[in-house]
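Complex shown without one protein chain; remaining protein chains in place.
Order of writing sets the labels: A and B. Residues in every chain begin at 1.
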Amino acid sequence: METFLLPWRSLRRSPSFTGCDMEKKTVLRKPKGFIDVYKHKPGAEKDRTHYCPGCGHGILHKLIAEALEDFDLVEKTIVISPVGCSVFAYYYFHTGNLQVAHGRAPAVASAVSRANPDSVVISYQGDGDLAAIGGNNIIQAANRGENMVVFFVNNAIYGMTGGQMAPTTLAGQKTTTTPYGRNVKTDGYPIQVCELINTFTAPVYVTRTSLHDMPNIRKTRTAVRKAIMNAKEKKGFSFVEVLSMCPSGWKKDSLQSQQWIKEDMIPRFPLDVFRDISEDAEAVERPVPVMDPEEVKKIFGYSDFKAGTIQKNPEANFEKVFLRVSGFGGQGIMSTGIALANVGMEYDYNVSWLPSYGPEMRGGTANCSVKIQEDMIGASEVTEPNIIIAMNQPSLEKFEKIMVPGGALIYNSTLIDIEPSRNDVDIYPVPITGIADELGDTRVQSMVSVGAFAAITGLFDPEEIVRLMPSLFEGKPDKVLRMNEEAVRRGHNYVTENFSV
Amino acid sequence: MSESRKYPFPEIDSNICKGCKLCIAACPTNVLVISDKLNSKGFHFSEYIGEGCVGCGNCFYTCPEPSAVIVYLKDYVSEEVS
Partner (left out) sequence: MPRKLMKGNHASVYGAILAGCEAYYGYPITPASEIAESASTLFPKFGRIFLQAESEVAAINMVYGAAGCGQRVMTGSSGPGISLKQEGLSYCAGSALPCVVVDIMRGGPGLGNIGPEQSDYNQVVKGGGHGNYRNIVLAPNSAQEMCDLTMLAFELADKYRNPAFVLTDGVIGQMMEAVDLPEPVSEFPDKSDWAVKGTDETRHLINSIYLDHDDLEEWNRELERKYELIQKNEVLVEEYMMDDAEIVTIGYGSSSRVLRSAVDMARENGIKLGLFRPITLFPFPVDEIAKLPEAGIRGILTVEMSTGQLVDDVNLALKGRMISDLYSRLGGNVPSAVEILEKISELYGV
């Protein structure tokens, strides 16, 4: 005679989970975790499941539904139905339900659990779903320690599609796609999922149970209840693998199927509590989203963003700026462009900035396009610059060629000792790196360029640029601001002192 | 259910039973049998022989059909009464 289970091994640590609370009941009947009438099920038979006679899915469903009722969790539970024979789990559970794509239940459940941190989220999956197509999804959800329960029905076969090989199919087992038996040399070995999950740090409870006889069904019941309680208490990731009969797929009757689990499956899939650290696990906490508009604006810092307030210079030398800045990576090429676009914006111009993009970024060269103009800007890439700032010789050679006549060619005379070849543009050799070095930090060369640009174009007043420093160098220490202010003035002065602009 | 029935006892919905016999194998007192009769779905259903149930609950827990088996345990008071 089969006897009641004894609480086993590490489960003993949680006295509430002996599974013996059945004694408190006076009747055992369809648990309230199930929908009364299976309204989502098409056809007339809304009072019974679609599962084959003797199928393990139904047994596990019942244990889950009972636990949800007993712990008063039916309303706050969300069940994810997979693809597989349990694709219709949503017919039965009187919970929130999402039916999802093949293998993706753990990914969906991860988001569901984050969206509803107070819910019990159950990912219910078969072996094809979980261990084949969804292998990475289960691994990653486990590794993240998502607050959810996974019920993994291992029936060593693809039930729904008519009995093909599963990742857990036993060596030598015949299926419709292993008609000669699973050949481990070509098909690999049955995957031991609990053992795999147990290699991760985050999961709190990992166990494998079986439905092959009453003591084991009761152990499964205990495991189900423990896992669901873990989710209720937000303990993190619990994984319950259940060896389960598929009489149809195995072409055996129910009792032979139970026998087959006992004799053939268990040697490869030993029943065990692989891990139980739920007692010590801290509750998973999720933040509360800020949705209040005023609060949102405050966090963005709306009050700091004011642009377009500086008066334009009607006597500027340029109406439109089509600028290319170029040089080595590390010469502040991008930041020169961004600073100019920012200042242009403060003058209420339309501005655009486009970095060199793609393969060009490799190999240590960098360039960007900047447009500053009254009208709306079309293309953001500057193909015919009227101004270039060339910080090194290759840049000068490359970009002077595409300049329009009458433009301004600014080059870094500290590093470039050749003469530009163009004689139809205004040429401004400025020792940009030299000035920066004199100020004590090569990195301020961007602002030297900005100062020189302001002087040559007449678009910007250097003192206005200085006033914008705190927003250009957000969060940088005062010392950095001072040095960059000085760089703008020096760049500007160098141009006004050496050239007539 | 008739008042004369002795608790505990199982009640099997012959129409919903799929005849898988898991309950029969799980019953410690062998008081469940498979019927000669067929139900509307063509299954030989499981039946209680009418006495000897000890209320262990095995048939309930092993049955894959949520509403095929009810077990009324010793202290059960019918809902109408309570």
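Here, a contact is a pair of C-beta atoms (placed from the backbone, for glycine too) under 8 Å apart; a residue touches a chain by one contact, two chains touch by 3 or more.
Here the structure is a predicted model, which is why all the values come from computation and not from measurement.
Shown chains touched by the hidden one, complex as a whole: A. Only one residue in the set A:Thr201, A:Thr383 or A:Ser500 touches the chain that does not appear here, and it is A:Thr383.
The chain not shown here is touched by just one of A:Pro179, A:Pro267 or A:Gly308, and that residue is A:Gly308. Touching the chain that is not shown, out of A:Asn147, A:Thr336, A:Ser352 or A:Gln445: A:Ser352 (per the contact rule at the top). Within chain A, the residues in touch with the undisplayed chain are 40, 42, 75-78, 80, 87-88, 90, 94-101, 104, 107-112, 114-116, 118-120, 136-137, 139-140, 286-293, 296-297, 299-300, 302-308, 338, 341-342, 345, 350-355, 357-359, 375-381, 383.
The rule is simple: only the chains that are shown with their structure count from here on.
Each chain gets one centre point, the mean of its Cα atoms, and the points for chain A and chain B are 50 Å apart. If you check the complex, the residues on chain A that touch chain B are 1-4, 22, 25-31, 34, 47-49, 51-59, 61-63, 65, 92, 213-214, 217-218, 221, 247, 253-255, 258. Residues 16, 18-22, 25-26, 28-29, 43, 56-58, 60-77 of chain B are the ones touching chain A in the complex.
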